[in-house]
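All protein chains of the complex are present and in place, except for one that has been dropped.
Chain lettering (A and B) follows the sequence in which the chains are written, and residue indices restart at 1 in each chain.
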Amino acid sequence: MSLKSEEVIAIAHLARLGIEDAAIDDYARDLSRILDLVAEMNTVDTEGVAPMAHPLDAAQRLRPDAITETNQRDKFQSIAPDVEAGLYRVPKVIE
Amino acid sequence: MQTLTQIRDGLAAGDFSSVEITRDLLDRIAATDGALNAYITVTEAQALQQAEAADRDRAAGNAGPLNGLPLAIKDIFCTDGVRTSCASRMLDNFIAPYDATVIARLRDAGSVMLGKTNMDEFAMGSSNESSHYGPARNPWDRDRVPGGSSGGSAVAVAAGMAPAALGTDTGGSIRQPAAFCGITGLKPTYGRVSRYGMIAYASSLDQGGPMARSAEDCALLLQGIAGFDERDSTSIDREVPDYGARLDDGIDGLRIGLPKQYFAAGLDDGVARVIDAAIDEYRRLGAEVIEVDLPNSGIAIPAYYVVAMAECSSNLSRFDGVRFGHRCDDPKDLEDLYKRSRAEGFGDEVKRRILIGTYALSAGYYDAYYLKAQKLRRLISNDFQSAFERVDLIAGPTTPTPAFPLGDNRDDPVAMYLQDIYTISVNLAGLPAISLPAGFSDGLPVGLQLIGNYFDEARLLNAAHRFQQATDWHLRQPEVTA
Partner (left out) sequence: MNWETVIGLEIHAQLATRSKIFSGASTAFGAEPNTQACAVDLGLPGVLPVLNEEAVNMAIKFALAIDAEIGRESVFARKNYFYPDLPKGYQISQFELPIVGRGQVSISLGEGDSRVIGVTRAHLEEDAGKSLHDQFADMTGIDLNRAGTPLLEIVSEPDMRSAKEAVAYARKIHALVQYLGICDGNMQEGSFRCDANVSVRPAGQQELGTRTELKNINSFRFLERAINHEVRRQIEILEDGGRIVQETRLYDAERDETRSMRSKEEANDYRYFPDPDLLPVRIDDARIERIRATLPELPEQKRQRYISELGLSEYNAELLSASREIAAYFEAALAEAEALSVPLANWILGEVTGALNKADLGFDACPVPPARLAGLLRRIDDDTISGKIAKEVFEAMWNGEGDADAIIEARGLRQISDSGELEAMIDAAIAEHPAQVEQFRAGKEKVLGFFVGQIMKQTRGKANPGQVNALLREKLKG
């Protein structure tokens, strides 16, 4: 299994990861090797096997509908890179 | 160097104060950590304050169960007001605004946090080499890796810079560094310890646990962190037993299974000899040793990496430079903000895993990768359940080799992944397992892994403790000089 550089670029875009042009081939090679390892999964037949999303067969617990949180905006925004007027700021999004 | 249990008893007897022992440890960290790099952040002032408070509480007759006990914390647990970096440039500036549930429990129990320990970036690695802060070094041989991802915690304990530490284990990240550094480390049953505030790598596999000098110490620390948490939907509401109560029980008649797959090609001869000797020790202690079959072990590595990478690709999307963490300078638009912040903030291994995980979940590949891996996970889990019909515990090596030299696998991700061959099935199945020092090969520690059935931590600790009563491998310490 080998990934083409266009595929690496497309995946990196989906993941919003900037990768330098010079590194694309290295990524393609490393990722292809990992996919070769992963391809070993196909040596086992899983016909009719139920997928296991969680180790324990438990059901979701439900929380009572109560307000338990208080306003901590100042604390939370003290670690934010760009805040003004209580808003997180990002470069203008054009719709 | 005292064990956690000895410190607890010494504090209770009034032989020394928490401030004294904390100061000793801080001094030792200052003297030796420059060479070992076990800590990313040492919280000296806070540690001394906590120690003073613990001493006051004890004097007032309000000593909690972990009163005054100094601990090292893997830098993956959010600690209110203290940098929580996950050993990533992405979070180099991240002062966590809240405490993880286990941190709050440890604090309420009276313990003292010495600092935050080094690790592989976002817990992705088996050597500690992916840390943004440089690798921690193995105190038995500083040119070798301490293992990962909880390498800093293992080094801190092995080198006497903390009597015990918290680690996390997604594919072996407690057990493998414990084995490489000659300490004892327990990965609890999935759901036994709250994940709230533990920065997620792979949510369905991650589990926090104790790393210490002995099984007895692990029992003490596990007692402080185990239990249901209403903030974690995957934590299990089930009574926590007294892990200390059964430590000394005899293990006569204990049925130990040896998976033939764990003793096949790839296992280092020196490691094999140590493990064989350890098994013989168990026979002498009265255990019955039986061969078991885990036929799907061979595909555990690919299944594990697909699940882990898929989950991590999604878990790490929140690191986008908007609300916390690293943000690139002068983003020219939103896409630039995302792409550059993430490219600058994440290291190579994290990027590789995000990319593979993104690929595995993308349209047209989900069934072939993620779904397939989840099905294999079921088969692997079924293998264990069949084995546990015949045995109480499963034993084998924790790692195929002792600690390898720094740099050996750094450029070969696949070779690095193969280091996890004996540990990852346990995470896929969600079982508890412990690694304990079982001897040495060429002067390097070798770990014995014991795997238990769900919620059987007490039995694991009992079996490990009996072994440690009969041997002294766990008491061996590396020569540590500044």
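Please note the rule applied: a residue touches a chain if its C-beta (ideal position, glycine included) is under 8 Å from a C-beta of that chain, and two chains touch if they have at least 3 such contacts.
Note that the structure is a prediction, hence the values are computed from the model and not measured.
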So one chain is hidden, and I want to know which residue out of B:Ala54, B:Ile73, B:Leu91 or B:Ala463 touches that hidden chain in the complete assembly.
B:Leu91
Which listed residue (A:Ala22, A:Ala50 or A:Ala66) would be found touching the missing chain in the intact complex?
A:Ala66
Specify the residue from the set B:Ser127, B:Gln223, B:Thr358 or B:Gln449 that touches the hidden chain.
B:Thr358
Can you list where chain A touches the absent chain?
14, 16, 53-54, 58-69, 71-73, 76-77, 82, 84-95
Tell me where the left-out chain touches chain B, residue by residue.
77-78, 84, 86, 91, 94, 96-98, 100, 195-200, 202-204, 230-234, 310-311, 313-314, 317-320, 322-325, 334, 338, 358, 361-363, 366, 370
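To be clear about the criterion, only the chains that are shown with their structure count from here on.
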CA centroids of chain A and chain B: separation to the nearest Å works out as 23
What residues of chain B sit close enough to touch chain A in their complex?
93-95, 97, 189-191, 204, 230, 233-234, 236-237, 296, 298-299, 301-303, 305-306, 313, 317, 320-325, 327, 331-340, 342-343, 346, 351-352, 354-356, 358-360, 362, 369, 371-379, 381, 413-414, 417, 428-431, 454
Could you please specify the touching residues of chain A with respect to chain B in the complex?
3, 7-8, 11-12, 14-19, 27, 30-31, 33-44, 46, 49-56, 58, 60-61, 63, 72, 75-76, 78-82, 88, 90-93
